[in-house]
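FYI, not all chains are in this one, though none of them got moved.
For clarity, chains are labelled A and B in written order, and residue numbers in each chain start from 1.
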Amino acid sequence: MNAADLAALLDVPLHGDGTLPVLRPCHPREARRPEDVAIAMDPALLPLLADSPARVAVVAADAVDAVPEGAVGAILGVGRPRLAMAGLTAAFAPPPPVAPGIHPSAVIEDGVVLGEGVAVGPFVHIAAGAEIGAGTAIGSHVTIGAGVRIGPNGLIHAGVRIGAGCTIGSHVILHHNASLAADGFSFVTPEKGSVESAKESGRVEATNQGLVRIYSLAAVTLGDHVEVGANACLDRGTLSDTRVGDHTKIDDLVLIGHNVTVGSHCMICGQTGVAGSAVIGDRVVLAGRVGVADHVTIGDDAVVAAGSGVGQSLKGRAVYAGTPAVERERAFEMLMLTGRLKHLFRDVKALKAAAAAGRN
Amino acid sequence: MNAADLAALLDVPLHGDGTLPVLRPCHPREARRPEDVAIAMDPALLPLLADSPARVAVVAADAVDAVPEGAVGAILGVGRPRLAMAGLTAAFAPPPPVAPGIHPSAVIEDGVVLGEGVAVGPFVHIAAGAEIGAGTAIGSHVTIGAGVRIGPNGLIHAGVRIGAGCTIGSHVILHHNASLAADGFSFVTPEKGSVESAKESGRVEATNQGLVRIYSLAAVTLGDHVEVGANACLDRGTLSDTRVGDHTKIDDLVLIGHNVTVGSHCMICGQTGVAGSAVIGDRVVLAGRVGVADHVTIGDDAVVAAGSGVGQSLKGRAVYAGTPAVERERAFEMLMLTGRLKHLFRDVKALKAAAAAGRN
């Protein structure tokens, strides 16, 4: 690829010599060769271009003229830098980390159907009746349960566990050690227990005499283009599958409880947890470390700030923060007023003193 | 199984034709065949029965008469719906996802003792001297360390890691990729470090000149009927085992630190973390995303609400919430008053203005 090819691929204007070869994008400080492409879309990085051996630079469209004279041989100016990063990194993305073909150590049980071009790494176990779509790559040490169906062009990284009966769409990416379809965490006491009494009266008036297991008979269904992060857990549904809609992205260490429904185009960031039977709409953003209580509903396009605790259902198309999560302005107001409490206590003390003095 | 068998198994009355066959329980909307059992214990689902092909329905005992006329051929009326779900799902639970016998790919070292009917999946590694009780099933890719003892009738799902020396009771279920007996997180600085100075004075008056490792010489002991969720971590003890009592259930992504003792019949919900040397009593419920500080004690039958941060020891048989966790009424009071701060600030402003006016 050369600079002109890259400009065409990103659909951005090129300034300078389009024939310069390009090998990989990198931070201007980390460029080692003329063929490295220095990424300096942050204006603060522009001065580094003068000392960088890279001959091609990608900068913000309005910063093209600010590139030091003669620093590089070709400049690409991009309008929306983060979107350009998507294009740039896609252009140089490595192939999936699975060699073509079926590794001889893999254990593939009876009745498994592998589509054309499926790659299977060492020590993979695919149980009876599973179907893997064409072009899907399965990394080493993956477990795929009986009857699982995975669509085409997916990438299942090393150590992923997919329990029996799951349905997974096309172009899905599952990262290291993610767990699909472990059993839901669902127990009941024969008589009313401590949690039920706490919910009713706010007090513990009953003790848990025994915990009886509710089995999870359903599985997990993922739509197309879903991504699930490393060590994340999506648990089985009880009677109906736990579901995640198309294009939803789930980060590392996220927990999606049993029976949860997540819509499409959501972003669920790192270490967030969604408890059983919650319903998350479309295009919802749950920032990092959010907790969502069981059975609540979150409307389409809601944005929940990092660290929030969602205890009640939230309407869509609004920004929420805090524990319990409330609309952002309200959360900020409470925070701001709490920060000014010292002055309030002082004022009230003065008022009391004045009142006492007035009485004398 | 037919409807009468199912009614007998759940010990509930049957209305209608007991000879109707039953194949699997499902949501009324997802029933596809006459043999599906429509589960409609939530009254809101009753109208769906009319359009469902299912011929057998399970409803709340007081809703039997509300089932649409002729919608089904047999009705089971249950008194405590969630408990009925336990019975229903147990009746239709799938067999463990491990084929009988020892898979030829498994690596079983010298001196391992396998009880009768133990099933071992592909790519399992059982180190020297381990003992597995009769009827326990071990899924693919499981690692069992040297000298581990596992009781009978357990189910170890794919990818679980059990470090050397652990002791595990009977009927234990360990889910995908759970880690037992990784080393505790325990370090010390040669001289007093930043955390010690912070604990003493509230300020950082010392710097961490080096972190020296305290090794974990003990392991993890689990009682009978314990369940550990996917990607959960229970760390080794330093000198004595980290311990979890009988019938305690631990959810996905939970962290139980080194030297912790958890009593029996506890429920520790998703993403909760218990720091080193804490002591959790019997029948304690820690809801999701709770944090428990090191060395604190939580009394029997305590219920700690989701997202709470337990910084001090808590007495038993009470409900706690907030960070730091306090009794629920107190937590709610503070929350409610914080929500009314805006009015308080306004009132004080008015009082100040009135006082100022009075002085003129």
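Going forward, a contact is a pair of C-beta atoms (placed from the backbone, for glycine too) under 8 Å apart; a residue touches a chain by one contact, two chains touch by 3 or more.
Worth saying up front: this structure is predicted, and the values here are computed from it rather than measured.
**Student:** Quick one: how many copies does the complete complex have, if 2 are shown in place?
**Tutor:** So the full homo-oligomer, as given in this file, consists of 3 copies.
Criterion: only the chains that are shown with their structure count from here on.
**Student:** If you average the CA atoms of subunit A and of subunit B, how many Å lie between those two points?
**Tutor:** The mean C-alpha positions of subunit A and subunit B differ by 23 Å.
**Student:** Help me check something: in the complex, which residues belonging to subunit A touch subunit B?
**Tutor:** Spelled out, the residues of subunit A in touch with subunit B are 105, 107, 123, 125, 127, 141, 143, 145-146, 159, 161, 163-164, 177, 179, 182-183, 185, 187-188, 190, 194-195, 198, 202-204, 207-208, 210-217, 231-233, 235, 238-240, 253, 255, 257, 271, 273, 275, 291, 293, 309, 311, 323-324, 333-334, 337-338, 340-341, 344, 347-348, 351, 354.
**Student:** Residues of subunit B touching subunit A in their complex?
**Tutor:** 24-27, 30, 39, 80, 82-83, 85-86, 89-90, 92-94, 97, 103, 105, 121-123, 139-141, 157-159, 173, 175-177, 227, 229-231, 247, 249, 251-253, 265, 267, 269-271, 283, 285, 288-289, 301-303, 306-307, 317-319, 328-329, 335, 338-339, 341-342, 344-345, 348, 351-352, 355
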